[in-house]
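Every protein chain but one is kept in place in this view of the complex.
Here is subunit A:
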Amino acid sequence: MTTTDLKLYQIGTFAAGNRLLDPDERSVQADPGRANAITSGHRACQGCGEALGARFVLDAAIRAAEGNIVTANATGCLEVFSTPYPESAWQLAWVHSLFGNVAAVASGIAAALKAQGREHIRVVAQAGDGGTVDIGLGCLSGMFERNDDVLFVCYDNQGYMNTGVQRSGATPPAARTATTKPVGVEPGNVFGQGKDLPRIAMAHEIPYVATATVADLRDLERKVEKAMSVHGARYLHVLVPCPLGWASASKDTIRLARLATQSGLFPVFEAEHGVVTATTPIRQRVPVEDYLTLQGRFAHLFGEPGRPDVVARIQAGADRNIVRYGLAAENEVVPHG
């Protein structure tokens, strides 16, 4: 497995890359000998949450499996920006077949490795939210149901970004996309429960389901490590803000991921065999406006006259999550109202 020397972007401080930590406690990315699953120089937009998420997920998976990783990728931004002819940013064994079949491709790889007696090689499948919750759901559900030994990672940027930001089954209510313009009585995407894939995954009672965001990369790495310590079907749903699709500033990617969790809109939790086993409580609760106003895709809800009624409905959704997953920190003061 290729490793590259750590590039220290935070020079001038002794804490750079967590070097002061005990080596065992270092994040994968802070390890000078870290595997470099995806090299720099790929063509993702500046501030792309998906590129960041994939790098952390795969580097952590490589470390957990001691380099013995094979990856299958669905069509989507991650696939396109990483492999334009004649280049490839991938430093690990990687295959792309189609948009909607990555779970089945991964199942096939796992079956082959089993038949070859090489089960120490682990399989990671990756897809965007479209390749996961929409077109890929049939194959994914089959993979869950058979409990194939695959870690499936969904990079959720809440839309079909690769094709120009159209709505997916994971696009949130009221969001503007190229197919849900802010026109008509219900501007933006319709209200509905969307496709809550983590809960759909849990309904299959697979060994491990977790959600994470690029705002807490150490948590993301830990969940990958945990997932890799288990065999069978595992599902990791990572929220990855997309500056292009969300019409947000590149510098706000991490901030938006954090606001999504701190508002309750994106619950962070783990589940084993269909039962929630851990949640990440909200540290400092924020109203959904804090999250929404940083994104052009919700701009039509604000300004004059604005749509406070729609914002209130979004807030109600966040509140429901907080109750459902028990995300409220103890003695917390709810700032909105």
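Basically, a residue touches a chain if its C-beta (ideal position, glycine included) is under 8 Å from a C-beta of that chain, and two chains touch if they have at least 3 such contacts; residues count from 1.
Methods note: contacts and distances are computed from a predicted model.
*Asks:* Any idea which of "Peptide/nickel transport system ATP-binding protein", "Pyruvate ferredoxin oxidoreductase", "FtsX-like permease family protein" or "Iron only hydrogenase large subunit, C-terminal domain" UniProt assigns to the chain that's been left out?
*Replies:* Not shown, but named in UniProt as "Pyruvate ferredoxin oxidoreductase".
*Asks:* Using the touch definition from the top, which of A:44, A:92 or A:174 touches the missing chain?
*Replies:* Residue touching the absent chain, from the options given: A:92.
*Asks:* Which one, A:67, A:306 or A:326, makes contact with the chain that was left out?
*Replies:* A:67
*Asks:* Per the definition of touch given earlier, which of A:146, A:222 or A:255 contacts the omitted chain?
*Replies:* A:146
*Asks:* In the complete assembly, which of A:84, A:308 or A:326 touches the absent chain?
*Replies:* Here the residue in touch with the unshown chain is A:84.
*Asks:* In the full complex, which bits of subunit A touch the chain not displayed? Write them out.
*Replies:* Counting over the whole complex, subunit A touches the hidden chain at residues 1-2, 67-70, 72-73, 79-80, 83-86, 88, 90-98, 100-101, 103-117, 121, 138-139, 141-142, 145-146, 148.
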